[in-house]
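Only one protein chain is missing from this complex, and each of the others stays in its spot.
Letters A and B mark the chains in the order given here, with residues in each chain numbered from 1 onward.
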Amino acid sequence: MERRKGWSAETTAFLFPAVVFLLVVFIYPFIYAIQLSLTDGMGAVTLANYIKYFTNVVEMKTILITLKISLPVTILSIVLAVSIAYFMRRGIKHEKLISFFLMLPMTLGVVLIAEGMITYFGRNGWVMMLLEQLGFVADRTSLIHNYFGVVMSLFIQTFPMGLIILIGYTSGIHPSLEMAATMLGATKAQTFWKIMLPLMMPGVLIAFALNFTSAFSVFTSAIMLGQPTSLTRVMAYAAYVHAYEYYDYNFSATICIIMIIIQLIIIGFVFALRNRLYKGASAVGKG
Amino acid sequence: MNINKKLGFSGVMFYVVNIIFMINVFGILLSVIVNSFGTSWNKGTWLPDSFSIKWWDYLAGYHDIRHLLWITMLITLLTVIFSLIIAYPAAYVIAKRRFVGKNIITTLFLLPLLIPPISYGLPLAILIYKVKLATTIAGVVIVNMVPTVSFMILVIMPFIEQIGDNVESASRMLGANKLQFFSRILIPLTIPGILSASILSIVRVISLFELTFLVCGAKTQTLIVTLFSDVNSPGFRPYQMIDALAVIFFLLTIVLATISMKVGNPTSIYSKI
Partner (left out) sequence: MKDFEKLIMKDVGMSYGDLHVLRDFNLTVDRNEFVTLLGPSGCGKSTALSCISGLLHINDGRIQVDDEILDDGGHRFVSPEKRGFGIIFQNYALFPHMTVFNNIAFSLSVSHKPKDEIKKRVEEAIRMVHLEGQELKYPSQLSGGQQQRVAIARSVVIEPRLLLLDEPLSNLDTKLRIEMRFELKQIHKRLERASIYVTHDQSEALALSDKIVIMKIGKIQQIGTPKAVYLYPANRFVADFMGYKNIWKAKISEITESEGQRQILLESNGFKLISRSIIAENIQVDTAVINAAKLGEEVLVAIRPDDISFGAAAVNTLEATVEVTEYLGTTNQVSAKFKNGTLMQARVTPSHSISMNDRVTFNIDSHKIFVIPDDKEEA
């Protein structure tokens, strides 16, 4: 590896296209969005958009709806992922096959899975048929086009991602740490709570951040499996509507920015919480 | 260590969650396939009333499937090719060179993978509309390139990293200049990586929805956007037909995903995030 710190001609030339491309097409839109949110239709700088947002009950409600959907899904995802990654920490049979099936929904995409869910979880779908046969329900209803449908779809999409991240972390914890804890008298439960989980924390936080951002930006699921105009009117949908149906780009951008701010606040909060509870090195043990 | 013979809470969770997950995903996909081959299925029975391919015929008449597939593959391939051209050199520099601001640049490259498409997609779409590129193939390709460039950098890097640092030095000592090194040594050595990254990216781009959805037009819809529109746009379309379209999409993705499995291990890529 060359030890030069500056940018050689080669480095510059090679990085140039990617950097410029992403700056223009990825970074700039954010700046543009901030700019849009702070201007009105004529181009004058103003806070009117933000004021309008925070004084509008319907819009404020979308924050609640979006949180109501994204937080439980994320928390459930993480709890299950931690538990299962812990179980898989020393590898299991057919790990590759299981990973393939878990990643399948992500590979196929939200639209296909959601579309399939409409039939499968619908009034005449197999799930309902089974529940009726087993006597759990009297009348078949649709399990989707509501809060529950959106949550299920989101879970299917986000859980595998968190699991894969956490498996990386659990398998990275040296087995001798668990052995040492056992020999020092700790039960399996004590070993998990005092040793394994603290060492998994960095992974838990990363998985939480990724899962939450993904869940909070829910859009397609809310439309296909929810009631986007009422029950499941999430922030992303609201932003979309304002841009594509009302052509109010400024207000739409405002919603986007507020979404980002809320996500940063929540993630920041969770990270701060971690720092207060767990101090110290997060290295995973010598050897 | 062989002391964990009993199945604790985590073991139960593992089996329960995995089994429920897989059964349902399998069930979802199977419903779609079955429904597309059924005549009607709305009386609460386990299977459709009867089977036929009439909805497939209907689909062929309703959508120009050939055009749809053509547009989808065109957009996908253009996206992957242009992303590759940009991503490959960037991956090389990140893998092999140290420079000021490397951390920031690397973060920049990886950000599009960490931020959900709709978050940057909406502002980006507004921009695309403003520069009058919306509904064009160029517009759709550009927006899809954003996550794809990042993805390809991520996937190509390991293949470049595994080529020893002294291979380049050796070639220089033997008289090759930079260009010769790249064309005769580096690129040939990383062709498996390029192939792997490209196929994985193709699979990924085909299922990218939100970005295309926000900037495409009627004639530049990809398969997945059409699927969505059929479900959600005003107007009535029989679900059997939609499911038939879904099956086409599913087959396309599965075939490509299986090819990509042969070339590399996709889950290891996701684990890098």
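Going forward, a contact is a pair of C-beta atoms (placed from the backbone, for glycine too) under 8 Å apart; a residue touches a chain by one contact, two chains touch by 3 or more.
All values derive from a computational prediction rather than experimental measurement.
The chain not shown here is touched by just one of A:Gln133, A:Thr187 or A:Asn275, and that residue is A:Thr187. Checked against the hidden chain, the listed residues A:Ala48, A:Leu131 or A:Leu177 yield one contact partner: A:Leu177. Against the chain not displayed here, chain A makes contact via residues 174, 176-177, 179-187, 190, 194-195, 198-199, 278, 280-287.
FYI, only the chains that are shown with their structure count from here on.
Once the centre of each chain is set as its mean CA position, chain A and chain B turn out to be 18 Å apart.
Touching chain B in their complex are the following residues of chain A: 1-8, 10-11, 13-15, 17-19, 21-23, 25-30, 32-33, 36, 80, 83-84, 86-88, 90, 92, 96, 98-113, 115-120, 123-129, 132, 140, 156, 159, 161, 164-165, 167-168, 175, 178-179, 182, 188, 210, 213-214, 216-217, 219-220, 223-224, 236, 239-240, 243, 249, 252-253, 256, 259-260. For chain B in complex with chain A, the touching residues are 1, 3-4, 8-11, 13-14, 17-18, 21-22, 24-25, 27-29, 31-32, 35, 41-46, 85-87, 89-90, 92-93, 96-100, 105, 108-109, 111-112, 114-120, 122-127, 142-143, 145-146, 149-150, 153, 165, 178, 203-204, 207-210, 214, 224, 227-228, 231-232, 239, 242-243, 246, 249-250, 253, 257, 261, 265-267, 270-271, 273.
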